[in-house]
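One structure follows; several queries about it will come next.
Excluded from the complex is one protein chain; the other protein chains are retained at their positions.
Our next item is chain A:
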Amino acid sequence: MRFLEHPTRHLFFTGKGGVGKTSMSCASAVSLADAGRRVLLVSTDPASNLDEVLGTTLSGKPTPVRGVDHLWAMNIDPEQAAADYRERMVGPYRGVLPEAAIENMEEQFSGSCTLEIAAFDEFAKLLGDEATTSDFDHIVFDTAPTGHTLRLLTLPSAWSGYIESNTSGTSCIGPLAGLQEQQRIYQATKQRLGDAAETTLVLVTRPEPSALQEAQRTSEELRSLGVNNQHLVINGTFKATDPSDPIAIAMQLRCAEAIDNLPKGLVSLEQTSVRLASGGLIGINALRQIRGLGIDAENDTAPSDEVKVSSGPMFSMDGFTSLRSLVDQFAEQRHGVIMTMGKGGVGKTSVAAAVAVALAERGLKVHLSTTDPAAHLQSALADEGLDGLSISRIDPAEVTNRYRREVMQTAGADLDEQGKALLDEDLRSPCTEEIAVFRAFAESIAEGKDGIVVLDTAPTGHTVLLLDSALAYHREVTRQSSQMPESVEELLPRLRDPDFTRILVVTLPESTPVHEAASLQRDLRRADIEPYAWVINQSLSPLPLRDPTLVGRQRNEQSYLNEVRSLHSKRTVLVPWHPVQPTGIAGLRRFVAQVKLKQEDTTVSIS
């Protein structure tokens, strides 16, 4: 990995969920530590599995990693950071102010803003406050999936800019008000991110078009924020070792095609390819192997050689259901919402689109609403057209502008010029986008009254925040006198109604995506929302394989498939890996049709 030859003090790893950010950041940190540098590895992912990958129990403070000298690691836990922050603000007044006042304060500090600001505050301390990290030569950040990271990285600019331009000084800085003394740190954070001698941004991606597109978007967005020292890691490139395995050949072709069509914005970046590993990249030894793969991919011994193909277990499809039978269950109802949830890169959009197409083909009126910024779905399906299927997209910038105009025209209508200016200023706070997107989301859910709505993702990209907002707003709804839109007022009851909203938790049969999905499910349950089913996407398990790397991966899937079935989900859909990307109506049709659960097909040998 060339970015390790002259490493900067800060290294950021970002990318969609499940692309291997944790593996890559851990491998880099281990490599730096092995070279004698003092390294701090930090995960900012709320669903971090750094502990599992490193084999060390971590906390919110730097902990020495077992088996690697000079390496320390820690998790920034946003929940914990928010709880600490809340206690810092409220604690001193317990027993001083009446109980009712304390309760009111706590309520205010449990909103989504607090969570976000508190996590950001922790992050800013590590990046912007020299004293906190002076013990280390390098700080490696393993960040949460893209949406959240962008938010984290844009916040220093957004809030600094907002505070600078806020002339009234009184208003909408929200929970940040208690952190104003941290301004210096935010400024330093912003500056440090833009300094190529200090910070390297490593974009991690899989050799797949959607992941590469997202890497390109992230790259552009961060460049516009002045983060220019970028490096691309393509993780999981694949060459078939067994030419008689048609699936391996198909996978090799798919991979080569994706790399051949590298998005323009990525071509100029320095690149590192990391070959697809046959097993899970858990433990220090596995991490040390990645490093070798990265530096000299061709001559290295592939770890897949260690896999004993002959002892492949029989894979049973018992207990799994098919996407098609799920669609049959949905089709019985003429209205309601079907929502795919999960981290980026697990195939939420494909699953949502496939379900929408299948329902429309059963003669139902279906509206598919996507937040997929690439919008390739929209163009792909609109060109072909399908009776009964309409598609729309929630564009954050567009809904934010609409919301600003609406507020100025309603709440701002009776204000004098100064009053209007004050309101306009508050509406430029970074909170506004959250609210605007949240309202657009509530409106999409409300459309389920009159037909079937399929929603492809949590619009904020950060479901936890979304749900916390729904909860906090719901409380507010019950006490605020002003008229709330019906869609917002009814949002939580609708999401909680199992006959109205059916949530599909989408995941991949790998460690990080499964654990992220489990944590998502816990958040949903905390809000009294029960997912309808889990969809395990891109599984190799039902496929007849011979290629040793793929057989190794297939075997590696087993424990995650079992974990999902036994611990997490009462209804589990297994979608096999597809040799062709499921695009266009024909592709989506195949996506639904693929698994046949006839009795004779229920067991497939994997070797």
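In this text, contacts are C-beta pairs under 8 Å (C-beta built on N, C-alpha and C of every residue); 3 or more make two chains touch, one makes a residue touch a chain; residues count from 1.
The definition used in the following text is that contacts and distances are computed from a predicted model.
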item: Name per UniProt, for the chain absent here [options: "Nitrogenase iron-molybdenum cofactor biosynthesis protein NifE", "Aspartate carbamoyltransferase", "Substrate-binding domain-containing protein" or "Arsenite efflux transporter metallochaperone ArsD"]; value: "Arsenite efflux transporter metallochaperone ArsD"
item: Chain not shown: contacting residue from A:Q108, A:Q191 or A:S273; value: A:Q108
item: Listed residues A:L11, A:M89 or A:L561, member touching the removed chain; value: A:M89
item: Residue touching the undisplayed chain, where the options are A:L422, A:A527, A:L545 or A:V573; value: A:L422
item: Residue of A:A196, A:A411 or A:V580 touching the missing chain in the full complex; value: A:A411
item: Residues in chain A touching the chain absent from view; value: 89-90, 92-93, 96-98, 100-101, 103-105, 107-109, 111, 113, 168, 170-175, 177-178, 407, 410-416, 418-420, 422-423, 426-427, 429, 431-432, 435, 438-439, 442, 469, 473, 476-477, 480-485, 488
